[in-house]
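With one protein chain held back, the other chains of the complex are shown just where they sit.
A and B are the chain letters, set down in written order, and residue numbers restart from 1 in every chain.
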Amino acid sequence: MTENSKIAEHISELPLIDHHVHGTLIPDLSRSEFESFLTESSEPIPPWMTQFDSQVGFAVRKYCAPHFDLPEHADADTYWAARARWGSDEIARRLLRTSGISESIVDTGVIETEHSKPSLTTLEEFGTLSAQRVHEVVRLETLLESLADAGVEADALEHAFDAALAAAATTAVGFKSIIAYRYGFDFDPARPHSDEFTAAAQEWLASASAGSFRVSHPVLLRALLWKAVSTGLPVQLHAGFGDADIDLERCNPLLLTPWLRLLPADYSDVMLLHCYPYHREAGYLAQVFSRVYFDVGLAINYSGAASDRVIAESLELAPFSKVLFSTDAWGLPELHSIGAALWRRGMTRVLSHLVNDGDWSLTDAKRVASMTGRDNAHRVYRLPNS
Amino acid sequence: MTENSKIAEHISELPLIDHHVHGTLIPDLSRSEFESFLTESSEPIPPWMTQFDSQVGFAVRKYCAPHFDLPEHADADTYWAARARWGSDEIARRLLRTSGISESIVDTGVIETEHSKPSLTTLEEFGTLSAQRVHEVVRLETLLESLADAGVEADALEHAFDAALAAAATTAVGFKSIIAYRYGFDFDPARPHSDEFTAAAQEWLASASAGSFRVSHPVLLRALLWKAVSTGLPVQLHAGFGDADIDLERCNPLLLTPWLRLLPADYSDVMLLHCYPYHREAGYLAQVFSRVYFDVGLAINYSGAASDRVIAESLELAPFSKVLFSTDAWGLPELHSIGAALWRRGMTRVLSHLVNDGDWSLTDAKRVASMTGRDNAHRVYRLPNS
Partner (left out) sequence: MTENSKIAEHISELPLIDHHVHGTLIPDLSRSEFESFLTESSEPIPPWMTQFDSQVGFAVRKYCAPHFDLPEHADADTYWAARARWGSDEIARRLLRTSGISESIVDTGVIETEHSKPSLTTLEEFGTLSAQRVHEVVRLETLLESLADAGVEADALEHAFDAALAAAATTAVGFKSIIAYRYGFDFDPARPHSDEFTAAAQEWLASASAGSFRVSHPVLLRALLWKAVSTGLPVQLHAGFGDADIDLERCNPLLLTPWLRLLPADYSDVMLLHCYPYHREAGYLAQVFSRVYFDVGLAINYSGAASDRVIAESLELAPFSKVLFSTDAWGLPELHSIGAALWRRGMTRVLSHLVNDGDWSLTDAKRVASMTGRDNAHRVYRLPNS
């Protein structure tokens, strides 16, 4: 067995922990609905194009077609016709159970889209469909908004949030902040006082239209973040690219530097998600701040066959104990499937080159694959042993 | 025939559309004048260096030497001696007609340099020399400055510009803005009102020295841009690196995000030119905004043999229907020649790897080459069929 094939075998047999992922869609989809989940764009797909003509679309055709008894690279129409023969449950089972992901840490916050609120599997449903062990990450903004929805008033909101956070911490393995989406990382790094929280809550609730509580007040967003990192549970932060709502240059994780400097030593680990095109910057932060971790999850799916370069770039400055695997898949089980397949493919290529060129030993390459694919997540999120 | 050679053959036979290019110089050149066109620097070339010692210089020696009956990589002195035997017309014919570019969309605005205004071929002259079908892109700032040069006064300027723009739209296939050069992309995204235009025009004309109308007033620059995108014709924007006049970090196309969000759905497509080192950022914009397109034109020439990496990076996030080919060549027909040769070389390598590794099918690779090299430009600029 050559060293290449030993690396490939090791990685193909590694049960992955997907440290940031979402559920799959419950309803059956039309083709245009399906294609709208192959892009971060929320604009209508122009008639002269198909979202299949992209790296993510090509990856779906390569990796998922065989799960519908088609050859790799089956064309988009053929793929769609084969997939459309099945219900969403069967599609999810075929794609999720063959991914080689053994555990998933699922963000259960609702993602807003141009479409009506999508109907996603619950944590339990996702666990059943995927036959994976599942863990929950609770989204901070959703938690606050649910309290406002329930009629909690401004002067009671902080206390109610603290209680809800404490309750969530008894079952969740971590929290997630989307301050990058709702504001940007250029927020005042200082921890807000209670009176600032309540004043901000008053402003927010007064300005929100009834029944539509979407928090974007920077004081509230950063107060939530501070509260989350004081729990000691890992806190995920969306960083880098996403949809057209973000100002991408304000999602550069370097802008978190002043805030990271303020965190007390016994506070939570900070998990930077995706980070592209700022993954080199994330690698720097992961080197100099012992509590910073990162992945390039979403970027792997969207760069498809080009993701080996992104993966290689994620292995420059950061210690190997600080890099994690995720798919950030949501909605389409195709995204869970290709996320795992592309990570395995990219890591196999990057590590095979290093070993073949004599730069790394085979033992080290296998060890780094295990660390990033599984062991780091297991340690940071303090997951139970299987 | 191997798959590699099938890709190479397909790409070598593809008649390219160069969607952003300039004319060639009419006068014969001295060697130092020649070398000054191999760099974006406008400083004198220091005596201890030659601009041939760069990726662009090495590419000229590789690709252009055979057109003067020299072996590839002929040294700089030999290349210069062989080239200097010919007049500028013959040089242009040799290099332009062998480029495999069948159509060019030519920016006819004058480019200012440290030198006196260069004497460039007209659209028609360039078409004759190159034996290509040519189309025109009209530079917005040049159009406004020509009206000021002609004596139009401030309170009549907007009306005169609107008329000139409408007239240009009857023959041009698009417009171009150099707001990145003259100001930066961090402009107020709102559309200026007419009274703001006129007030700005008064300030501008009052401060301009007679006979030297160079518009850099941000209100005027963005008013021109808004007027251009309301025509429905594609509007090109210089983005990313250029000469020492720019503040490169203010040419990051991400700074256009607030403006892009304001564009009505029936407005023009926006063509981001060059974009390096922000081409990954451009790929993000091209994914999330259906009207955004981009190329890495100028960066291909200047990174020379390293351009396959830049090309590969341009094929990460963007749908393949949103990436175009250009040379951004100007002045030296060598730049037109290497622009096409390097794009073919880079695409052949990138696509061959993808096909050889099993990531893409051969059919897909050939289709993506055709889309980016020709079909996307043909569709967006609504070019007539040949």
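Assume a residue touches a chain if its C-beta (ideal position, glycine included) is under 8 Å from a C-beta of that chain, and two chains touch if they have at least 3 such contacts.
Note that the structure is predicted; figures quoted are calculated from it, not measured.
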Requested in this report: Using the definition of touch stated at the top, determine which of B:31, B:94, B:309 or B:378 touches the missing chain.
Outcome: B:309
**Report entry** Contact set of chain B toward the excluded chain (per top definition)
**Finding:** 39-46, 48-49, 51, 53-55, 58, 62, 72-73, 241, 243-244, 247-249, 276-277, 299, 302-306, 309-310
Query raised in the report: For chain A, which residues touch the unseen chain?
Result: 252, 254-255, 257-258, 260-261, 280-281, 284, 287-290, 312-313, 315-321, 354, 357-361, 363-364, 368, 371, 379
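Definition applied: only the chains that are shown with their structure count from here on.
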**Report entry** Rotation angle superposing chain A onto its copy chain B by C-alpha atoms, nearest 5 degrees
**Finding:** 120
Query - Cα-centroid distance, chain A relative to chain B, in whole angstrom - result: 37
